[in-house]
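The other protein chains are all here in position, but one chain of the complex has been omitted.
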Amino acid sequence: MFTRDLIEDLLSKSVEEHLNKKIEEIEKRDKEINAFITLNIEEAEKSSKEIQKKINEGNQGKLSGLVISIKDNLAVSNLRMTCGSKVLENYIAPYDATVTNLIKQEDGIIIGKCNMDEFACGSDGTSSYFGPTKNPRNIDYVPGGSSSGSAASVAADFSDLSIGSDTGGSIRCPASFCGVYGFKPSYGLVSRYGLSDMAMSLEGPGPFAKDTYGIALLLDVISGKDPRDTVTVENNKSYLKTVENFKDNDIKNMKIAYAKEFFEGVDEKIKNIVLDKIGMLESQGAKIEEVSLPNIKYSIPIYYLVVFSEFSSAMSKFDGFKYGHYAGGQDIVEAVSNTRETSMGTEVKRRVLLGTFITMEEFKGRWYTKALKARNAIKEDFKRIFNSYDLLIGPTMPTLPWKIGERISDPLAMYSSDILTVSANLAGICASSQPVGEVKGLPVGLQLHADSLSESKLLKGMRAVEIACEGM
Amino acid sequence: MVETIINDRVIERVSEIARLKLSDKEKEKFREEFERILEEFSIIDEIKVGEKELYYVVENVNVLRKDSKPKPFNNINSIKTNFNKIEDDFIVVPRNL
(Lines give C-alpha, C1' and ligand atoms only; values in the text may rest on other atoms or scores of the structure.)
Protein backbone atom coordinates (compact mmCIF):
# COMPACT_ATOMS: atom_id res chain seq x y z
CA MET A 1 0.00 0.00 0.00
CA PHE A 2 1.52 3.20 -1.22
CA THR A 3 0.66 5.59 1.61
CA ARG A 4 1.55 3.05 4.29
CA ASP A 5 4.96 2.50 2.74
CA LEU A 6 5.41 6.22 2.51
CA ILE A 7 4.78 6.65 6.23
CA GLU A 8 7.25 3.89 7.02
CA ASP A 9 9.75 5.70 4.81
CA LEU A 10 9.16 8.97 6.63
CA LEU A 11 9.70 7.33 9.99
CA SER A 12 13.07 5.95 8.94
CA LYS A 13 14.26 8.70 6.60
CA SER A 14 13.93 12.49 6.63
CA VAL A 15 10.68 14.49 6.79
CA GLU A 16 12.55 17.58 5.64
CA GLU A 17 13.91 15.81 2.64
CA HIS A 18 10.51 14.53 1.72
CA LEU A 19 9.08 18.02 1.96
CA ASN A 20 11.90 19.42 -0.16
CA LYS A 21 11.14 16.95 -2.89
CA LYS A 22 7.56 18.17 -2.96
CA ILE A 23 8.68 21.79 -3.04
CA GLU A 24 11.03 21.05 -5.93
CA GLU A 25 8.22 19.37 -7.82
CA ILE A 26 5.94 22.36 -7.22
CA GLU A 27 8.59 24.81 -8.36
CA LYS A 28 9.17 22.78 -11.47
CA ARG A 29 5.59 22.22 -12.59
CA ASP A 30 3.01 24.31 -10.80
CA LYS A 31 3.48 27.37 -13.00
CA GLU A 32 1.87 25.24 -15.64
CA ILE A 33 -0.62 23.22 -13.62
CA ASN A 34 -1.68 26.04 -11.29
CA ALA A 35 -2.77 23.76 -8.45
CA PHE A 36 -1.90 26.30 -5.76
CA ILE A 37 -3.14 29.79 -5.08
CA THR A 38 -1.01 30.33 -2.00
CA LEU A 39 2.03 28.37 -0.86
CA ASN A 40 3.00 27.94 2.76
CA ILE A 41 6.65 26.97 2.30
CA GLU A 42 8.16 28.77 5.26
CA GLU A 43 5.65 27.43 7.79
CA ALA A 44 5.87 23.99 6.20
CA GLU A 45 9.63 23.93 6.60
CA LYS A 46 9.29 25.04 10.19
CA SER A 47 6.81 22.33 11.03
CA SER A 48 8.83 19.68 9.20
CA LYS A 49 11.68 20.36 11.61
CA GLU A 50 9.36 20.09 14.60
CA ILE A 51 7.80 16.90 13.31
CA GLN A 52 11.20 15.40 12.61
CA LYS A 53 12.06 16.01 16.23
CA LYS A 54 8.86 14.32 17.34
CA ILE A 55 9.57 11.33 15.12
CA ASN A 56 13.04 11.04 16.58
CA GLU A 57 11.46 11.03 20.03
CA GLY A 58 8.82 8.57 18.88
CA ASN A 59 5.77 10.70 19.72
CA GLN A 60 4.64 11.87 16.29
CA GLY A 61 0.99 12.17 15.29
CA LYS A 62 -0.88 9.92 12.87
CA LEU A 63 0.14 11.91 9.79
CA SER A 64 3.81 11.98 10.81
CA GLY A 65 5.05 14.52 8.30
CA LEU A 66 2.91 13.71 5.28
CA VAL A 67 2.61 16.74 3.01
CA ILE A 68 -0.96 17.94 2.73
CA SER A 69 -2.55 20.56 0.53
CA ILE A 70 -5.83 22.24 1.45
CA LYS A 71 -8.52 23.62 -0.79
CA ASP A 72 -8.62 27.38 -0.62
CA ASN A 73 -12.12 27.49 0.86
CA LEU A 74 -10.90 26.03 4.17
CA ALA A 75 -9.39 28.34 6.74
CA VAL A 76 -5.77 28.01 7.76
CA SER A 77 -4.94 30.58 10.39
CA ASN A 78 -2.91 33.57 9.21
CA LEU A 79 -2.81 32.27 5.66
CA ARG A 80 -4.64 33.81 2.72
CA MET A 81 -8.00 32.21 1.91
CA THR A 82 -9.37 33.34 -1.46
CA CYS A 83 -12.04 30.75 -2.32
CA GLY A 84 -10.73 31.24 -5.85
CA SER A 85 -12.33 34.66 -6.01
CA LYS A 86 -11.39 38.28 -6.41
CA VAL A 87 -13.80 38.88 -3.53
CA LEU A 88 -11.29 37.42 -1.07
CA GLU A 89 -8.11 38.11 -3.02
CA ASN A 90 -6.44 39.67 0.02
CA TYR A 91 -8.29 37.99 2.87
CA ILE A 92 -6.12 36.49 5.60
CA ALA A 93 -8.01 33.86 7.62
CA PRO A 94 -7.89 34.72 11.32
CA TYR A 95 -8.60 31.17 12.47
CA ASP A 96 -8.19 27.49 11.69
CA ALA A 97 -10.94 25.34 10.25
CA THR A 98 -11.59 22.30 12.45
CA VAL A 99 -10.05 20.00 9.81
CA THR A 100 -6.96 22.24 9.64
CA ASN A 101 -6.64 22.09 13.37
CA LEU A 102 -6.91 18.29 13.42
CA ILE A 103 -4.34 17.92 10.63
CA LYS A 104 -1.91 20.16 12.52
CA GLN A 105 -2.49 18.19 15.71
CA GLU A 106 -1.68 14.93 13.95
CA ASP A 107 1.49 16.36 12.40
CA GLY A 108 0.46 16.83 8.80
CA ILE A 109 2.53 19.46 6.98
CA ILE A 110 0.34 22.05 5.28
CA ILE A 111 2.09 22.93 2.05
CA GLY A 112 -0.40 25.38 0.59
CA LYS A 113 -3.88 26.36 -0.47
CA CYS A 114 -5.33 24.80 -3.58
CA ASN A 115 -6.87 26.40 -6.60
CA MET A 116 -10.59 25.89 -7.06
CA ASP A 117 -13.59 27.11 -9.01
CA GLU A 118 -14.72 30.46 -7.66
CA PHE A 119 -16.57 29.78 -4.39
CA ALA A 120 -16.76 26.15 -5.52
CA CYS A 121 -19.20 27.13 -8.27
CA GLY A 122 -18.00 25.00 -11.10
CA SER A 123 -17.43 21.46 -12.23
CA ASP A 124 -14.20 21.70 -14.17
CA GLY A 125 -11.71 23.88 -12.31
CA THR A 126 -11.62 26.67 -14.85
CA SER A 127 -13.64 29.42 -13.17
CA SER A 128 -11.02 30.47 -10.62
CA TYR A 129 -10.11 34.18 -10.52
CA PHE A 130 -6.53 32.92 -10.30
CA GLY A 131 -6.70 31.11 -13.63
CA PRO A 132 -7.72 27.55 -14.51
CA THR A 133 -6.08 24.52 -12.98
CA LYS A 134 -4.78 22.11 -15.60
CA ASN A 135 -5.04 18.36 -15.56
CA PRO A 136 -1.61 16.91 -14.65
CA ARG A 137 -2.38 13.92 -16.86
CA ASN A 138 -2.78 16.15 -19.89
CA ILE A 139 -2.56 19.90 -19.51
CA ASP A 140 -4.92 20.63 -22.39
CA TYR A 141 -7.74 19.09 -20.37
CA VAL A 142 -9.70 20.24 -17.38
CA PRO A 143 -8.85 18.65 -14.01
CA GLY A 144 -12.49 18.65 -12.89
CA GLY A 145 -13.89 20.80 -10.14
CA SER A 146 -14.46 22.40 -7.96
CA SER A 147 -11.58 20.97 -5.85
CA SER A 148 -9.37 21.15 -8.93
CA GLY A 149 -6.11 22.09 -7.20
CA SER A 150 -6.52 19.42 -4.52
CA ALA A 151 -6.87 16.61 -7.04
CA ALA A 152 -4.16 18.05 -9.28
CA SER A 153 -1.71 18.49 -6.40
CA VAL A 154 -2.05 14.82 -5.43
CA ALA A 155 -1.92 13.64 -9.05
CA ALA A 156 1.17 15.78 -9.75
CA ASP A 157 2.97 14.65 -6.58
CA PHE A 158 2.92 18.13 -5.09
CA SER A 159 1.38 16.69 -1.95
CA ASP A 160 0.76 13.27 -0.44
CA LEU A 161 -2.79 13.99 0.58
CA SER A 162 -5.25 16.80 0.12
CA ILE A 163 -8.44 18.14 1.64
CA GLY A 164 -11.18 19.29 -0.69
CA SER A 165 -14.88 19.87 -0.24
CA ASP A 166 -17.79 18.18 -1.93
CA THR A 167 -21.15 19.88 -2.40
CA GLY A 168 -22.33 17.96 -5.46
CA GLY A 169 -19.26 16.09 -6.65
CA SER A 170 -16.50 18.63 -6.08
CA ILE A 171 -14.20 15.96 -4.66
CA ARG A 172 -15.25 12.99 -6.78
CA CYS A 173 -15.27 14.78 -10.13
CA PRO A 174 -11.67 16.06 -10.00
CA ALA A 175 -10.55 12.79 -8.40
CA SER A 176 -12.02 10.99 -11.38
CA PHE A 177 -10.56 13.39 -13.96
CA CYS A 178 -7.08 13.46 -12.40
CA GLY A 179 -6.92 9.75 -11.61
CA VAL A 180 -6.69 9.87 -7.82
CA TYR A 181 -8.82 8.69 -4.89
CA GLY A 182 -11.45 11.07 -3.59
CA PHE A 183 -13.91 10.56 -0.78
CA LYS A 184 -17.10 12.40 0.07
CA PRO A 185 -17.93 11.57 3.71
CA SER A 186 -21.51 11.29 4.95
CA TYR A 187 -23.01 14.64 5.80
CA GLY A 188 -22.07 15.46 9.38
CA LEU A 189 -19.13 13.05 9.65
CA VAL A 190 -16.54 15.78 9.12
CA SER A 191 -16.90 19.24 10.63
CA ARG A 192 -17.66 22.06 8.23
CA TYR A 193 -16.35 24.68 10.64
CA GLY A 194 -13.97 26.81 8.61
CA LEU A 195 -15.30 25.66 5.26
CA SER A 196 -16.53 28.64 3.29
CA ASP A 197 -20.16 28.06 2.35
CA MET A 198 -21.47 27.04 -1.01
CA ALA A 199 -24.59 25.07 -0.07
CA MET A 200 -24.54 24.32 3.62
CA SER A 201 -27.04 21.48 3.71
CA LEU A 202 -25.17 19.51 1.07
CA GLU A 203 -21.48 19.87 1.68
CA GLY A 204 -18.51 18.94 3.77
CA PRO A 205 -14.75 18.54 3.57
CA GLY A 206 -13.21 15.26 2.50
CA PRO A 207 -9.88 13.65 1.63
CA PHE A 208 -7.91 13.01 -1.56
CA ALA A 209 -5.17 10.39 -1.65
CA LYS A 210 -3.35 8.01 -3.92
CA ASP A 211 -4.95 4.96 -2.33
CA THR A 212 -7.66 3.74 0.01
CA TYR A 213 -5.19 3.63 2.88
CA GLY A 214 -4.50 7.36 2.51
CA ILE A 215 -8.21 8.12 2.43
CA ALA A 216 -8.87 6.09 5.59
CA LEU A 217 -5.89 7.59 7.39
CA LEU A 218 -7.01 11.15 6.71
CA LEU A 219 -10.61 10.29 7.51
CA ASP A 220 -9.58 9.01 10.93
CA VAL A 221 -7.92 12.37 11.54
CA ILE A 222 -10.60 14.76 10.32
CA SER A 223 -13.86 13.03 11.29
CA GLY A 224 -15.82 13.38 14.50
CA LYS A 225 -18.23 15.51 16.46
CA ASP A 226 -17.35 19.20 16.68
CA PRO A 227 -19.04 21.69 19.03
CA ARG A 228 -18.51 24.26 16.27
CA ASP A 229 -20.70 22.44 13.80
CA THR A 230 -24.13 21.36 15.02
CA VAL A 231 -24.70 18.82 12.24
CA THR A 232 -21.69 16.68 13.17
CA VAL A 233 -22.02 13.22 14.68
CA GLU A 234 -19.87 10.98 16.88
CA ASN A 235 -17.88 8.17 15.21
CA ASN A 236 -15.33 5.62 16.33
CA LYS A 237 -12.49 6.63 13.98
CA SER A 238 -11.43 3.13 13.06
CA TYR A 239 -11.31 3.56 9.30
CA LEU A 240 -7.64 2.79 8.91
CA LYS A 241 -8.12 -0.41 10.87
CA THR A 242 -10.97 -1.37 8.56
CA VAL A 243 -8.73 -0.97 5.52
CA GLU A 244 -5.72 -2.70 7.12
CA ASN A 245 -7.82 -5.63 8.26
CA PHE A 246 -9.49 -6.07 4.89
CA LYS A 247 -9.37 -9.68 3.69
CA ASP A 248 -10.16 -10.90 0.19
CA ASN A 249 -12.89 -12.92 1.77
CA ASP A 250 -14.75 -9.76 2.82
CA ILE A 251 -15.91 -9.23 -0.71
CA LYS A 252 -17.91 -12.45 -0.68
CA ASN A 253 -20.33 -11.00 1.79
CA MET A 254 -20.93 -7.78 -0.11
CA LYS A 255 -24.26 -6.99 -1.69
CA ILE A 256 -23.68 -4.47 -4.41
CA ALA A 257 -26.36 -2.74 -6.44
CA TYR A 258 -26.00 -0.94 -9.72
CA ALA A 259 -28.70 1.28 -11.16
CA LYS A 260 -29.29 1.43 -14.87
CA GLU A 261 -30.08 5.11 -14.51
CA PHE A 262 -26.43 5.61 -13.50
CA PHE A 263 -25.32 4.38 -16.88
CA GLU A 264 -27.75 6.29 -19.07
CA GLY A 265 -26.00 8.80 -21.32
CA VAL A 266 -22.60 7.70 -20.06
CA ASP A 267 -19.68 7.56 -22.52
CA GLU A 268 -19.50 3.98 -23.86
CA LYS A 269 -15.82 3.61 -23.06
CA ILE A 270 -16.35 4.64 -19.46
CA LYS A 271 -19.34 2.35 -19.21
CA ASN A 272 -17.31 -0.62 -20.41
CA ILE A 273 -14.46 -0.04 -18.02
CA VAL A 274 -16.82 0.25 -15.07
CA LEU A 275 -18.87 -2.77 -16.11
CA ASP A 276 -15.64 -4.72 -16.43
CA LYS A 277 -14.79 -3.90 -12.80
CA ILE A 278 -18.24 -4.86 -11.67
CA GLY A 279 -17.70 -8.18 -13.40
CA MET A 280 -14.43 -8.68 -11.55
CA LEU A 281 -16.12 -8.06 -8.21
CA GLU A 282 -18.82 -10.53 -9.12
CA SER A 283 -16.31 -13.17 -10.11
CA GLN A 284 -14.70 -12.74 -6.70
CA GLY A 285 -17.97 -13.52 -5.02
CA ALA A 286 -19.73 -10.19 -4.56
CA LYS A 287 -23.45 -10.34 -5.06
CA ILE A 288 -24.33 -7.88 -7.82
CA GLU A 289 -27.90 -6.88 -8.62
CA GLU A 290 -29.58 -4.29 -10.77
CA VAL A 291 -31.87 -1.78 -9.06
CA SER A 292 -33.83 1.21 -10.21
CA LEU A 293 -33.46 4.82 -9.06
CA PRO A 294 -36.19 6.45 -11.13
CA ASN A 295 -35.80 9.92 -9.61
CA ILE A 296 -32.14 10.33 -10.58
CA LYS A 297 -33.10 12.24 -13.70
CA TYR A 298 -34.55 14.96 -11.47
CA SER A 299 -31.49 15.24 -9.28
CA ILE A 300 -29.82 18.03 -11.27
CA PRO A 301 -32.69 20.51 -10.97
CA ILE A 302 -33.34 19.58 -7.34
CA TYR A 303 -29.69 19.92 -6.52
CA TYR A 304 -29.20 23.24 -8.26
CA LEU A 305 -32.37 24.77 -6.83
CA VAL A 306 -31.11 23.96 -3.32
CA VAL A 307 -27.62 25.20 -4.21
CA PHE A 308 -28.83 28.51 -5.64
CA SER A 309 -31.02 29.19 -2.58
CA GLU A 310 -28.43 28.41 0.04
CA PHE A 311 -25.59 29.98 -1.93
CA SER A 312 -27.37 33.31 -2.36
CA SER A 313 -27.93 33.38 1.39
CA ALA A 314 -24.34 32.47 2.18
CA MET A 315 -22.95 35.08 -0.20
CA SER A 316 -24.81 37.92 1.52
CA LYS A 317 -21.97 38.35 3.97
CA PHE A 318 -19.66 39.75 1.30
CA ASP A 319 -20.31 43.48 1.51
CA GLY A 320 -16.69 44.61 1.54
CA PHE A 321 -16.88 46.28 4.94
CA LYS A 322 -15.52 43.58 7.23
CA TYR A 323 -13.18 41.89 4.76
CA GLY A 324 -12.66 41.31 1.09
CA HIS A 325 -12.70 43.45 -2.00
CA TYR A 326 -14.37 46.85 -1.56
CA ALA A 327 -15.45 49.17 -4.35
CA GLY A 328 -17.08 51.95 -2.35
CA GLY A 329 -20.00 54.20 -3.16
CA GLN A 330 -21.96 57.17 -1.92
CA ASP A 331 -24.17 55.31 0.50
CA ILE A 332 -24.40 51.87 2.04
CA VAL A 333 -26.63 50.53 -0.72
CA GLU A 334 -24.42 51.68 -3.56
CA ALA A 335 -21.20 50.71 -1.81
CA VAL A 336 -22.35 47.14 -1.36
CA SER A 337 -23.84 46.82 -4.85
CA ASN A 338 -20.68 48.16 -6.46
CA THR A 339 -18.49 45.91 -4.35
CA ARG A 340 -20.39 42.79 -5.32
CA GLU A 341 -20.67 43.78 -8.96
CA THR A 342 -16.97 44.33 -9.40
CA SER A 343 -15.67 41.34 -7.46
CA MET A 344 -17.89 38.37 -8.25
CA GLY A 345 -17.46 36.20 -11.33
CA THR A 346 -20.23 35.35 -13.79
CA GLU A 347 -21.22 31.94 -12.39
CA VAL A 348 -21.25 33.31 -8.84
CA LYS A 349 -23.49 36.19 -9.91
CA ARG A 350 -25.74 33.81 -11.81
CA ARG A 351 -26.24 31.65 -8.72
CA VAL A 352 -26.69 34.57 -6.34
CA LEU A 353 -29.36 36.12 -8.57
CA LEU A 354 -31.19 32.87 -9.28
CA GLY A 355 -31.05 31.92 -5.61
CA THR A 356 -32.46 35.28 -4.61
CA PHE A 357 -35.21 34.93 -7.16
CA ILE A 358 -36.36 31.45 -6.14
CA THR A 359 -36.46 32.29 -2.44
CA MET A 360 -38.46 35.51 -2.81
CA GLU A 361 -41.83 35.34 -1.11
CA GLU A 362 -43.82 35.02 -4.31
CA PHE A 363 -41.61 32.38 -5.98
CA LYS A 364 -40.43 30.40 -2.99
CA GLY A 365 -43.26 27.85 -2.98
CA ARG A 366 -42.87 27.23 -6.69
CA TRP A 367 -39.15 26.54 -6.54
CA TYR A 368 -37.38 26.39 -3.20
CA THR A 369 -39.91 24.46 -1.12
CA LYS A 370 -40.81 22.27 -4.05
CA ALA A 371 -37.16 21.31 -4.47
CA LEU A 372 -36.96 20.39 -0.79
CA LYS A 373 -39.95 18.09 -1.07
CA ALA A 374 -38.40 16.47 -4.11
CA ARG A 375 -35.13 16.16 -2.22
CA ASN A 376 -36.92 14.04 0.32
CA ALA A 377 -38.06 11.71 -2.46
CA ILE A 378 -34.43 11.20 -3.53
CA LYS A 379 -33.39 10.46 0.02
CA GLU A 380 -36.16 7.89 0.35
CA ASP A 381 -34.99 6.20 -2.87
CA PHE A 382 -31.52 5.67 -1.43
CA LYS A 383 -32.87 4.55 1.90
CA ARG A 384 -34.77 1.86 0.08
CA ILE A 385 -31.66 0.69 -1.79
CA PHE A 386 -29.47 0.59 1.31
CA ASN A 387 -32.03 -1.41 3.21
CA SER A 388 -31.06 -4.30 0.95
CA TYR A 389 -27.56 -3.49 -0.32
CA ASP A 390 -24.19 -2.52 1.12
CA LEU A 391 -23.01 -0.50 -1.85
CA LEU A 392 -24.20 1.16 -5.01
CA ILE A 393 -21.68 1.08 -7.85
CA GLY A 394 -21.31 3.08 -11.06
CA PRO A 395 -19.15 5.58 -12.90
CA THR A 396 -18.24 8.91 -11.28
CA MET A 397 -18.52 11.06 -14.38
CA PRO A 398 -20.61 10.57 -17.52
CA THR A 399 -17.77 11.81 -19.76
CA LEU A 400 -14.02 11.99 -19.94
CA PRO A 401 -12.36 15.29 -19.06
CA TRP A 402 -13.04 17.90 -21.71
CA LYS A 403 -10.71 20.47 -23.18
CA ILE A 404 -10.17 23.64 -21.19
CA GLY A 405 -12.66 26.34 -22.20
CA GLU A 406 -15.10 23.98 -23.87
CA ARG A 407 -18.07 24.31 -21.52
CA ILE A 408 -17.53 27.66 -19.91
CA SER A 409 -20.29 29.54 -21.74
CA ASP A 410 -23.19 27.15 -21.27
CA PRO A 411 -24.32 26.80 -17.66
CA LEU A 412 -26.77 23.99 -18.37
CA ALA A 413 -24.10 21.90 -20.09
CA MET A 414 -21.81 22.45 -17.12
CA TYR A 415 -24.54 21.55 -14.62
CA SER A 416 -25.36 18.35 -16.49
CA SER A 417 -21.88 16.92 -15.90
CA ASP A 418 -22.81 16.56 -12.19
CA ILE A 419 -25.63 14.12 -12.91
CA LEU A 420 -23.96 11.10 -11.28
CA THR A 421 -22.54 12.83 -8.23
CA VAL A 422 -25.20 15.17 -6.83
CA SER A 423 -27.58 12.50 -5.49
CA ALA A 424 -25.15 11.45 -2.78
CA ASN A 425 -25.18 15.02 -1.47
CA LEU A 426 -28.96 15.30 -1.71
CA ALA A 427 -29.29 12.14 0.37
CA GLY A 428 -26.39 12.92 2.74
CA ILE A 429 -24.76 9.52 2.13
CA CYS A 430 -21.07 8.77 1.56
CA ALA A 431 -19.49 8.19 -1.84
CA SER A 432 -16.07 7.76 -3.36
CA SER A 433 -14.25 7.90 -6.64
CA GLN A 434 -11.16 5.89 -7.54
CA PRO A 435 -9.23 5.38 -10.77
CA VAL A 436 -10.05 2.14 -12.57
CA GLY A 437 -8.64 2.66 -16.02
CA GLU A 438 -8.06 5.20 -18.73
CA VAL A 439 -9.10 6.19 -22.21
CA LYS A 440 -6.49 7.85 -24.44
CA GLY A 441 -4.43 8.68 -21.39
CA LEU A 442 -7.38 10.25 -19.57
CA PRO A 443 -8.40 8.61 -16.29
CA VAL A 444 -11.74 6.95 -15.63
CA GLY A 445 -13.20 6.98 -12.12
CA LEU A 446 -15.45 4.41 -10.49
CA GLN A 447 -17.94 5.65 -7.96
CA LEU A 448 -19.19 3.78 -4.91
CA HIS A 449 -22.01 4.89 -2.63
CA ALA A 450 -22.85 3.60 0.83
CA ASP A 451 -25.52 4.55 3.31
CA SER A 452 -25.11 7.51 5.62
CA LEU A 453 -22.39 6.81 8.20
CA SER A 454 -21.51 3.50 6.56
CA GLU A 455 -17.99 4.70 5.77
CA SER A 456 -16.49 1.36 6.74
CA LYS A 457 -18.54 -0.48 4.14
CA LEU A 458 -17.54 2.08 1.54
CA LEU A 459 -13.85 1.76 2.40
CA LYS A 460 -14.06 -2.01 2.16
CA GLY A 461 -15.64 -1.66 -1.26
CA MET A 462 -12.92 0.76 -2.34
CA ARG A 463 -10.26 -1.61 -1.12
CA ALA A 464 -11.86 -4.48 -2.99
CA VAL A 465 -11.89 -2.49 -6.23
CA GLU A 466 -8.34 -1.31 -5.55
CA ILE A 467 -7.14 -4.90 -5.19
CA ALA A 468 -9.07 -5.92 -8.30
CA CYS A 469 -7.29 -3.19 -10.27
CA GLU A 470 -3.85 -4.12 -8.93
CA GLY A 471 -3.98 -7.25 -11.04
CA MET A 472 -4.39 -5.26 -14.24
CA MET B 1 -43.50 25.87 -19.61
CA VAL B 2 -42.33 28.23 -16.90
CA GLU B 3 -45.31 30.06 -15.54
CA THR B 4 -43.08 32.57 -13.78
CA ILE B 5 -42.28 35.12 -16.39
CA ILE B 6 -39.04 36.77 -15.50
CA ASN B 7 -39.54 40.26 -16.83
CA ASP B 8 -37.24 43.28 -16.59
CA ARG B 9 -38.99 44.52 -13.48
CA VAL B 10 -38.37 41.24 -11.68
CA ILE B 11 -34.69 41.17 -12.68
CA GLU B 12 -34.41 44.74 -11.49
CA ARG B 13 -35.91 43.84 -8.14
CA VAL B 14 -33.76 40.72 -7.75
CA SER B 15 -30.66 42.77 -8.44
CA GLU B 16 -31.72 45.30 -5.78
CA ILE B 17 -32.50 42.67 -3.16
CA ALA B 18 -29.27 40.80 -3.88
CA ARG B 19 -27.34 44.09 -3.85
CA LEU B 20 -25.72 43.23 -7.14
CA LYS B 21 -25.57 45.99 -9.71
CA LEU B 22 -26.15 44.80 -13.28
CA SER B 23 -25.59 46.50 -16.60
CA ASP B 24 -28.49 46.49 -19.07
CA LYS B 25 -26.62 43.93 -21.13
CA GLU B 26 -26.17 41.65 -18.12
CA LYS B 27 -29.82 42.04 -17.17
CA GLU B 28 -30.91 40.84 -20.56
CA LYS B 29 -28.38 38.01 -20.61
CA PHE B 30 -29.37 36.73 -17.16
CA ARG B 31 -33.09 37.17 -17.83
CA GLU B 32 -32.85 34.98 -20.90
CA GLU B 33 -30.65 32.41 -19.14
CA PHE B 34 -32.86 32.20 -16.10
CA GLU B 35 -35.92 31.51 -18.16
CA ARG B 36 -34.06 28.78 -20.00
CA ILE B 37 -32.67 27.23 -16.79
CA LEU B 38 -35.96 27.35 -14.90
CA GLU B 39 -37.86 26.01 -17.85
CA GLU B 40 -35.58 23.01 -17.91
CA PHE B 41 -35.78 22.69 -14.12
CA SER B 42 -39.56 22.67 -14.13
CA ILE B 43 -39.40 18.92 -14.84
CA ILE B 44 -39.32 18.55 -11.05
CA ASP B 45 -43.09 18.99 -11.29
CA GLU B 46 -43.24 15.42 -12.57
CA ILE B 47 -41.99 13.94 -9.28
CA LYS B 48 -44.57 12.64 -6.87
CA VAL B 49 -43.68 14.41 -3.65
CA GLY B 50 -45.06 14.26 -0.13
CA GLU B 51 -45.54 17.17 2.22
CA LYS B 52 -42.18 16.82 3.93
CA GLU B 53 -39.60 19.46 3.07
CA LEU B 54 -36.13 18.05 3.65
CA TYR B 55 -34.02 20.74 5.27
CA TYR B 56 -31.60 18.53 7.17
CA VAL B 57 -30.25 15.13 6.18
CA VAL B 58 -29.00 14.40 9.70
CA GLU B 59 -31.19 13.40 12.62
CA ASN B 60 -29.54 15.80 15.07
CA VAL B 61 -31.92 17.91 17.12
CA ASN B 62 -31.53 20.10 20.19
CA VAL B 63 -27.83 20.74 19.81
CA LEU B 64 -27.62 23.26 22.60
CA ARG B 65 -24.53 24.66 24.27
CA LYS B 66 -23.98 25.10 28.01
CA ASP B 67 -23.47 28.72 28.96
CA SER B 68 -20.17 29.24 30.73
CA LYS B 69 -17.43 31.76 31.30
CA PRO B 70 -16.71 33.68 28.09
CA LYS B 71 -13.66 32.54 26.11
CA PRO B 72 -12.33 35.58 24.28
CA PHE B 73 -11.00 34.88 20.78
CA ASN B 74 -7.19 35.02 20.76
CA ASN B 75 -6.64 36.50 17.31
CA ILE B 76 -8.88 39.56 17.23
CA ASN B 77 -6.20 41.66 15.58
CA SER B 78 -6.26 39.42 12.52
CA ILE B 79 -9.99 40.01 12.22
CA LYS B 80 -9.34 43.75 12.35
CA THR B 81 -6.54 43.55 9.79
CA ASN B 82 -9.16 42.53 7.23
CA PHE B 83 -11.44 45.51 7.92
CA ASN B 84 -11.71 47.62 4.81
CA LYS B 85 -11.13 50.85 6.73
CA ILE B 86 -10.60 51.22 10.45
CA GLU B 87 -10.71 54.27 12.69
CA ASP B 88 -10.42 54.10 16.48
CA ASP B 89 -11.18 50.38 16.18
CA PHE B 90 -14.46 51.07 14.37
CA ILE B 91 -15.07 49.83 10.85
CA VAL B 92 -15.63 52.86 8.66
CA VAL B 93 -18.57 52.54 6.26
CA PRO B 94 -20.64 55.13 4.38
CA ARG B 95 -22.86 57.33 6.51
CA ASN B 96 -26.62 57.08 6.37
CA LEU B 97 -28.15 60.51 6.89
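For reference, chains read A and B in written order, and residue numbers begin at 1 within each chain.
Basically, contacts are C-beta pairs under 8 Å (C-beta built on N, C-alpha and C of every residue); 3 or more make two chains touch, one makes a residue touch a chain.
In this text, contacts and distances are computed from a predicted model.
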Task = Assuming one chain is omitted from the figure, identify its UniProt name from "4Fe-4S ferredoxin-type domain-containing protein", "FAD-binding oxidoreductase", "Aspartyl/glutamyl-tRNA(Asn/Gln) amidotransferase subunit B" or "SufD family Fe-S cluster assembly protein".
result = "Aspartyl/glutamyl-tRNA(Asn/Gln) amidotransferase subunit B"
Touch partners, limited to displayed chains, of the chain removed from view = A, B
Note = Checked against the full complex, the residue among A:6, A:19, A:195 or A:266 that touches the missing chain is A:195
Key: Option from A:230, A:376 or A:452 whose C-beta touches the chain left out   = A:230
Task = For the chain that got dropped from the picture, name the residues of subunit B it touches.
result = 13, 16-17, 19, 55-56, 58, 60-73, 76, 79-80, 83, 87-97
Inquiry  = Touching residues of subunit A against the unshown chain: what are they?
reply    = 73-75, 81, 83, 88, 91, 93-95, 97, 192-197, 199-201, 227-231, 309-310, 313, 316-317, 319, 321-323, 332-333, 336, 356, 359-361, 364, 368
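One rule holds in what follows: only the chains that are shown with their structure count from here on.
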Ask   = In whole angstrom, how far does the Cα centroid of subunit A sit from the Cα centroid of subunit B?
value = 23
Key: Contacting residues of subunit A [partner subunit B, same complex]   = 77-78, 91-95, 187-188, 201, 227, 230-231, 233, 295, 297-298, 301-302, 304-305, 312, 319-324, 326, 328-338, 340-341, 344, 349-350, 352-354, 356-357, 360, 363, 366-367, 369-377, 379, 411-412, 426-428, 452
Key: Contact footprint of subunit A on subunit B as seen in their complex   = 3-4, 6, 10-11, 14-15, 17-22, 26, 30, 33-34, 36-38, 40-58, 60, 63, 65, 73, 75-76, 78-79, 81-84, 91, 93-96
